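Written below as structure tokens is the structure these notes are about.
Of the protein chains in this complex, all but one are displayed in their positions.
Entry: subunit A
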Amino acid sequence: MKIIACYSNKGGVGKTATAVNLSYALADAGQRTLLCDLDPQGASSFYFRVKPSKKLTETKFFDDVERFTKSIRGSDYDNLDILPANMTFRDFDVFLSRMKNSRSRLKKALKAVKSDYDVILLDCPPNISTLSENVFSAADGIVVPVIPTTLSQRTFEQLEEFFREHDLPVNKLHAFFSMSQGIKSLHGQTMEEMRKAHKKRFLNTQIAFTSDIERMGVHRAPVIATSPRSAAAVAYRELHDEVMERLGKA
């Protein structure tokens, strides 16, 4: 089983859009996938039309195997389940380590309800500082959307810094350019610089700025599902292939 986090220490960079489409692409490729909506705003739950669960705010939630499995919702798509938002983050690291341990009660309980996932995808909120270290160490890969601006460059460097300081392997970081705009030559320049400065950290795929992705809020479904032939859908599938290839080698 693999854990993939969509993470950035900045908001509004495309984490949720990525998590929604990446989870869809994974499920579509036959991976039994659980998308955990960790953002209390519940954006990815919203895209899948799943109502945030009200009862998940209690502590010890992840300890309670039954409560946990009961709050999982099947999405409209095969192989894809959602763990809706609105949960406390306390014990989340415990949850992650249990998910990785095949002999844990949690894993056994999931197996019993045929939810032995191949991939767990985390849609992270921007500020999970208390938790981030645990998430980072549990995750097999961290997908980081980066808008090609000078400010984002700084933010990404801070993230790399954090990894080094905490002895976390930076090769878990898989950054990609998000919302890039061809007409802004500044974007092109920044991307070139950043690729040079952070060799190997950046994926080849870019998710350009398109209205198809903006409109996801109207359709309330992954763009790959609603406009499978759109440039955005093709790009997200490429992102999926590239991430999976990298994780396969890891």
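In the analysis below, a residue touches a chain if its C-beta (ideal position, glycine included) is under 8 Å from a C-beta of that chain, and two chains touch if they have at least 3 such contacts; residues count from 1.
In this section, contacts and distances are computed from a predicted model.
One subunit of the complex is not drawn; among "Putative ABC transport system permease protein", "ATP-binding cassette domain-containing protein", "CHAD domain-containing protein" or "succinate dehydrogenase", its UniProt record names it "CHAD domain-containing protein". Within the complete assembly, A:Arg32 is the residue of A:Lys2, A:Arg32, A:Arg201 or A:Arg237 that touches the hidden chain. Note on the undisplayed chain: of the listed residues A:Asn79, A:Ser132, A:Gln153 or A:Gln206, the one touching it is A:Asn79.
Which of A:Lys70, A:Lys184 or A:Arg215 touches the hidden chain is settled by the complete complex: it is A:Lys70. Touching the chain that is not shown, out of A:Ile3, A:Ala25, A:Val50 or A:Met194: A:Val50 (per the contact rule at the top). Residues of subunit A in contact with the chain left out of this view: 32, 48-51, 70-76, 78-81, 113-115, 220.
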